[in-house]
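One chain of protein is taken out of this complex; the other chains stay put.
Right after this comes subunit A.
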Amino acid sequence: MSDAIRPAPETPEPRVTVRRYSALTRINHWTLAGSFVLLTLSGMALFHPSLFWLSTFFGGGPTLRWLHPVFGCVLIVAWLFMFLRFAWANLPERTDWVWMTKVRDVLSGREENLPEVGKYNAGQKLVFWSFALLVPALFLTGLVIWDQYFYDWTTIPQKRVAVLAHALLAIGMITVWIVHAYAAIWVQGTIQAMTRGYVTGGWAWRHHRKWLRDLVSGRKRTPPATPAE
């Protein structure tokens, strides 16, 4: 059995905890999340006048204008590592389609009616691939409108398209993020996977049974999710 599974120390019952994310992965995730939140707040200040007051948290308008793309560079680097770590574990499987057709069972938490799930379910994979595409698209459109350094690279008509696309992509990214964050809150016990690095055995059994079985049997159905593990 994988050494990821060990008895939970704080309960008298014979319980187990399962390690889900290494410290490196968690640092990676929270760098990504932190830069994303800063990008959203600073971007929204420019998106609509009713939110311009957010610029006071970034040292005023000119500083915000300078900072936003700098946060963007942090985001793209964090994204690259995240992508390399997790792309394998998020490849689609046949059971994902079954999972997706049973939206009602998913939304009402009747997981007994769903196929057993590996490390990620189809919803998590959708979120992963949405971010996987949105971040580089935001980065590229962001470069086109990053006038301080890259003004000469593109024409004004190209910049117009890019700024519109950047705003639309940002809306898409924020929407996917709401889904991602809500899912983590709704499925209780999930957040500690990214904060403390482990989940309870019950959580793994309930939501990612195939993953748990693989860990128990020591079988590696999917390649290791994190090279560090």
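The definition used in the following text is that a contact is a pair of C-beta atoms (placed from the backbone, for glycine too) under 8 Å apart; a residue touches a chain by one contact, two chains touch by 3 or more; residues count from 1.
Rule of thumb we're sticking to: contacts and distances are computed from a predicted model.
Going by its UniProt record, the hidden chain of the complex is named "Formate dehydrogenase (Quinone-dependent) iron-sulfur subunit" among "Formate dehydrogenase (Quinone-dependent) iron-sulfur subunit", "ECF RNA polymerase sigma factor SigK", "2,3-epoxybenzoyl-CoA dihydrolase" or "Amino acid ABC transporter permease". Remark: the omitted chain is touched by one listed residue; of A:I27, A:L91 or A:I178 this is A:I178. Not every partner is drawn; the one left out touches subunit A at residues 1, 3, 5-7, 13-16, 45-49, 52, 55, 60-62, 64-66, 107-109, 145, 147-148, 151, 156-157, 159-161, 163-164, 167-168, 170-171, 174-175, 178-179, 182, 185-189, 200-206, 212-213, 216.
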